Structures are given as C-alpha cells and as structure tokens.
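One protein chain is absent from this view; the other protein chains keep their places.
Our next item is subunit A:
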C-alpha cells in the first residue's frame, strides 16, 4: 500500500478504535468504568495482534496485547460470535480476574479480516474479598470466578449459561451485566466501522493497511532504537514488600541494545510470591505488561509514534518461569498493578542508563487508590466511596522540573473534587495539596508528592489504600539529582496517638482521628548545586521547598526573601568539597543503600542461582527464610547466601529432594 493511502488508513483505523472507546464509555453502567476509564479497546489484524488503539481514552497498557493464544483456544468462529475470557492463565490475555476481555471476528466472504476487541475492569468478579483484589490472597482461585476462552455470543445469540454462572458468582451482577451489554455494543460499533473501512479500501487494501500500520510502527520503534547507543545496561528496582510485613521484591533487567533491536532479560528478578503481586506474562517474549514502560519511552522519544503491536517487534523479553514477573499457576495476580508500576520504573531507569540526556528521573511510581467506608451519623447509612488517587510527581526532566502531583506514567488518573467528596461522604478533608520538600533535589527538581489529610465522624470507619508502595525504596534521582521523598501513611500525626502505618493498606478510624497520606515525590535530575539560585528562591516562595532544604540540599542561602549570593557561593563551595560528585548515575536514598549493603548484587546473584534450581513451591519460602537469616553486611555476601541456604537444607530435608 502506498504511504499516502496508509496514512489515511491509519487515521481511519484510529477513528474506528476511538469510536468503540467512546461508545463503551458512553454506554457503560458502572461508575468504575466511567470514572477510572479502566477499559481498553483494540483493533486486531487477523492473527490477533494489535493494529490500532484509541489515543486519548482508556488505560495505557495494551497497545502490544496479544490475543492470538486466547483466540486459538476457541475453534470454529462464525459471523456474529464474540469470544471472552478473564482467566489470567489461559493465553495470558487477561492479567487479573476482574479484567474481562472480549473479541469479535470481522468476517468477509467467510474469512476473518480483523478483530474488534477490548477489556473492561469489572468492579467485582467474586472471590474471597469485595472487588476481588487484595494483596494478601495467595492463589488465583481466591480472586474470583474465572472463565477460560469461550463464546459469550454465538452467531448473535448470547451464551445465557455462561452468563448465568458469572452473574451468580459476582457481588454486583447488575453492574457486570450493564457493562457487558455496553461492551458488546462497542464491539458491534467496531464491526460497523471496520466494515466501512473494508468498503472504502477494498478487501485487499484493508489487509494491506493492517499489515502496513504494524510495519510503520515497527519502523518507528527501530528508528528510536537506532538512536540509542548499542550496549548492555543493567538495573534493578524494588517494591517495598512482597506481602504484608514482607521483604522487598527485586525486579532486575539487563537491556541489550544492538542496532535496531533490543533484548530485555529479566533474569535475577525475585521468585514468584505467595501474595497477589505477581505479574502473569506466560513466557511471552513480547508480553504487553513487560513492555508498557517501553511504550512510554518510545512515545516520549517520538510523540508521533503509532501505538500498535508493531512497536513490540524489535524487542525480545526473557523472563524465567517461577519468578514474580512470570509466575506459574496458580499464583495470585490480582494486585499486579503495584508491581507493574515498579516494572515501568525499572525500564525507565534502564533506558536512562543508555540515553541519560533524553530520559527523566524516576516518577513517584505509586498511585494509591483510597476508599473509605463510614457511617453517616444523621441517616445512619453506611457510605462507601473512593476518595482520591494519591499520586506523586514526575521525575526531573532534561530541561524542566518534574510535574508536581501527577505526571509521567500516572498522568491518566483523575481526582474527585473535595466538595463532591464532602457532600457525599461524611468526612472532612483538612488538606489536599502538594507536600513540600518531597521532590528529589536536582538541577531539575523532582515533582512534588500529593498530600491528603482527613478526619471522620463515626466510629469504626475503615479506610483502604490499595497499591501503596515506595514507603521505603525511594524514586531514584539521576545524574547527581537526589531521590524523591518516600511516601507515608500516618494516623493522627503530631499527636500522642500517632501511628505510622507504612505500607499497611487497611486502617480503622474512630471519630476525630486524622489520617495523613502522602505519595512519593519524583526523583531529581542533575546536580542540585547547579540549580540557579533564583529558581531555588522561587521554589521557596512557592512553598515547594523549605528555606532549610534550600540551604541543605541546594546550598542556597536566603536572606530577607532574596538570595544571599556570597553566602550561597561559599556554602556551595563547602558542600562540593565535603561531598565531591561520585559520578554515580543513580541516587537511591539511604534505605536502598542500607538494603544493598546486606543484599549486594553478588548476594542476589547467588540467590537467583539457588532459586533457579529449586522447585517453584519452595522458592518464596526459601527467600523469606534467607531474608530472616541475613540481616547484616557480610564480607562475601554471595558466600553468606550460599551458607545460609546450606543451613536451610539441613533444617528442611524436603529441600534436598
């Protein structure tokens, strides 16, 4: 297909995808789908990979999603069929149980020319807990009812039996049903639009167009890769906890760039977890969840990029089985969002090693969703409501500060107005704003964290804060920039009843209790002592940075609301002398440094080796024991790990087998 027609085709394909997305959004019943836009739609080429997605709607994760395995699990398709699944382990399409994926073949003369498809996140799919999601769940069976790929609609007739089973097992059947209808409607819209495209471009033209847009995206991705120096770049990042009160989860990546291709080797990532933080990717060399961070990088480096599976072609992922990024059945996966955020920062950090001049420091990397359940004292009615996503700032950019309070990979989230929350929920918000001194110091400062303080009026009010992370391991700074501040969660701060909650995600409040939460801040970029004093002064005037921090972190002395030039010069010289630049690419903050004094790269390598040889069901147990045994730095940390494992083998004969 000639390139002019291909551009016209690409616009029509995007229009078809956007039409589906708007239709789904418009007709969806659940507030969840409407508010969070937690849905996606795609147009697939006949083989089941993505050819087009909407640009400004829905979630950002699935331009590279691969339906082929799930499609193949149903045999004979006929016109009017719609396939569906929500099982994370059937074809690795759905990535947790609440996500229901559906796909509809577009036939022409008995042949499938394309697929219209997408997913919606159902508020609840049954299982052990309301909303089906909790990090404490240990196997996928607890996370709700699962359907392997099967037909939801057969030749236009709804599969009532499957539907009845679903509706029987979920907590809000009317919402699931309403959203399912809307979804079906959207797929039918997609089919109409795709048929119109077949008429416009002809059958052959349509085929060539789908192939062409994938080739075009591939070309764009390769062009970006060619602009990145060949080499091997290794990095690791951590989730704070592998479960309640748990140990860190380490994600590791070795990125190898050669010409216009890249290999992402995740070997060295922690073993799969006995909590719901696993990310199911099924050993797929280009699983979309592994590449979400890559999509961000590509788009950031070339905003003209076409988002489809063509982008994934130059990339190959290696993820050993039985790890947190490729768990074996029946590992629980419900809270994979938390790990996915870390996976993205892992990828941003690794690409940053390759192209430091073009990448930002770490974004906050934790988007906690707050829900409160309390009682209205006047009506005595129990009220459950989502308050706000607590999102952090972006990382310092090459030529500007990180975005405050949002940005980078959480730019799609929306908040709820304070006035709406206070009208609907009997709580009082005392503060909602930016948290000073949370952005990592740097030539370009990290974006500030968001803080929220509120109080309740009824006893036994329960607050959940899902996806909390980065309480311990901070968003890293780069090129001399400092790490951003960690997040925090405190009951009754500054009082005798103060209680630091850390990563606890459920807290009970009594009348008058005040709960404070703030997100992490973005990492800083470049030497803070090189930041123009005037800019630091402005930060102080704007309340983004305290005068004390201006002096401590930036070496800027302020006097009577102005920069003391001489004092600043002297202080900066002293700071430089006291702490000469060490040339390190990253600044991680004291917590990670302390952790890595005990758990060095060598120590982790030794553990990875041990884990690889172990059966999956032993791995998490052994990791937990090793962490309990190894609390102090060792001269030879690899030997210490091996020694500890030797002792475990003595204690647990089953390990030897």
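One rule holds in what follows: a residue touches a chain if its C-beta (ideal position, glycine included) is under 8 Å from a C-beta of that chain, and two chains touch if they have at least 3 such contacts; residues count from 1.
Convention: contacts and distances are computed from a predicted model.
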By UniProt, of "Putative Zn-dependent peptidase", "ATP-grasp ribosomal peptide maturase", "Carbohydrate ABC transporter permease" or "Hydantoinase/oxoprolinase family protein", the chain left out is "Hydantoinase/oxoprolinase family protein"
Among A:120, A:180, A:297 or A:626, which residue is in contact with the omitted chain in the full complex? A:297
Candidates A:185, A:205, A:493 or A:633 - the one touching the absent chain: A:185
Which of A:349, A:405, A:524 or A:589 touches the chain that is not shown? A:405
Looking at the whole complex, which of A:79, A:356 or A:433 touches the chain that is not displayed? A:433
Specify the residue from the set A:180, A:194, A:325 or A:397 that touches the hidden chain. A:397
Residue list for subunit A contacting the dropped chain reads 3-4, 6-8, 11-12, 14-15, 18-19, 21-23, 26-27, 29, 31, 34-35, 56, 60, 178, 181-182, 185, 189, 196, 216, 219-220, 223, 295-297, 299-300, 303-304, 307, 348, 359-360, 363, 389, 391, 394-395, 397, 400, 403-409, 411-420, 422-423, 428, 430-434, 450, 453, 538, 541-544
